[in-house]
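Below: one structure in structure tokens.
Note that this complex is displayed minus one protein chain, with the remaining chains in position.
Letters A, B and C mark the chains in the order given here, with residues in each chain numbered from 1 onward.
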Amino acid sequence: MVTVLFFAGLREAVGTGIEELALPAGVDTVAGLRDHLIARGEQWQALATAKNLRAAVNQDMVPLTTAIKDGDEVAFFPPVTGG
Amino acid sequence: MVTVLFFAGLREAVGTGIEELALPAGVDTVAGLRDHLIARGEQWQALATAKNLRAAVNQDMVPLTTAIKDGDEVAFFPPVTGG
Amino acid sequence: MSTFKYSVAVQAADFDLSAEVRALTAADHAAGAVASFVGLVRDNNDGTGVADMTLEHYPGMTEKALEEIVLKAGERWELLGVRVIHRIGHLMPGDQIVLVVVSSPHRGNAFSACEFIMDYLKTQAPFWKKETTDVGSRWVDARVSDDDAMAKWRDQIGL
Partner (left out) sequence: MSTFKYSVAVQAADFDLSAEVRALTAADHAAGAVASFVGLVRDNNDGTGVADMTLEHYPGMTEKALEEIVLKAGERWELLGVRVIHRIGHLMPGDQIVLVVVSSPHRGNAFSACEFIMDYLKTQAPFWKKETTDVGSRWVDARVSDDDAMAKWRDQIGL
């Protein structure tokens, strides 16, 4: 299982802040997980159209090419705007 | 008359913080005034030996080559160390 | 011997700048310089009036990201102390959002580290602002100028 988190405008667009799912066969990077979610249908298209989509694995901001494995916490979000 | 002020270590060295004097004939710059004071004797040698002597005319910091005239307030002091 | 001490907090509660400076400098008198930054909610953004704001964050990752930022600053400059507070939740124009306080023996290090921490936080710490404006509610867009500020540090100190 991986935990997938969504924040801010992306959370609103996909309609959920958190989902647990079994890592599908062949999905072994952040980008792969994103593409898997997009393929589910309409609700997930914000992951495809998001400008400058950001991701974190186990709470470190990482490029979408980063490898993931069972047990990871993966987060998707727009560029940060705090401060 | 000009008002001449001394501050900090220079004030202690010359033994006074303020002096009023008539501008001597031929003295028309800050450097000229300094040389006039030095020529008075021992008490005033700190004006000759001061490292990086600073001066202000009418409360603006200026180069020693600056012209002075009757009525001016002229100050001599070491480099500033506030803040 | 003075050591580097730091702490970060993510909280809904407001903070007091003077109290944070005192807390950071009370332990010893080696610090000659304290540089601070406070970010406030503005009543407008790109020409549109802002009525209020909500700060969302990624619990856990925010604290971790802030600590990493502070430690990077502590490696790069001679610092005595750093305090970072970032607020979350509902805020009004004029409210304080973020605090960074840096103490150091000398001011150049304090200024550089304080600005670095803010620039880094702006692009790396997972907070998002949603504002209520004259024309409705909207998520604030990231600024290119913030990426530029971050890139400047990457060039300067090789991060």
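Here, a residue touches a chain if its C-beta (ideal position, glycine included) is under 8 Å from a C-beta of that chain, and two chains touch if they have at least 3 such contacts.
No experiment lies behind these values; they were computed from the predicted model shown.
Taking every chain of the complex into account, the chain not shown here touches B, C. For the chain missing from the display, the contacting residue among B:24, B:63 or B:79 is B:79, taking the whole complex into account. Counting the whole complex, the residues of chain B in touch with the unshown chain are 5, 7-9, 52, 56, 59-61, 75, 77-83.
Contact residues of chain C toward the unshown chain are 16-19, 21, 25-26, 28-44, 93-94, 105-108, 110-111, 114-115, 118, 145, 149.
Everything below uses one rule, namely that only the chains that are shown with their structure count from here on.
The highest number of C-beta contact pairs joins the chains A-C.
Note: centroid distance chain B to chain C, computed from Cα atoms, is 47 Å.
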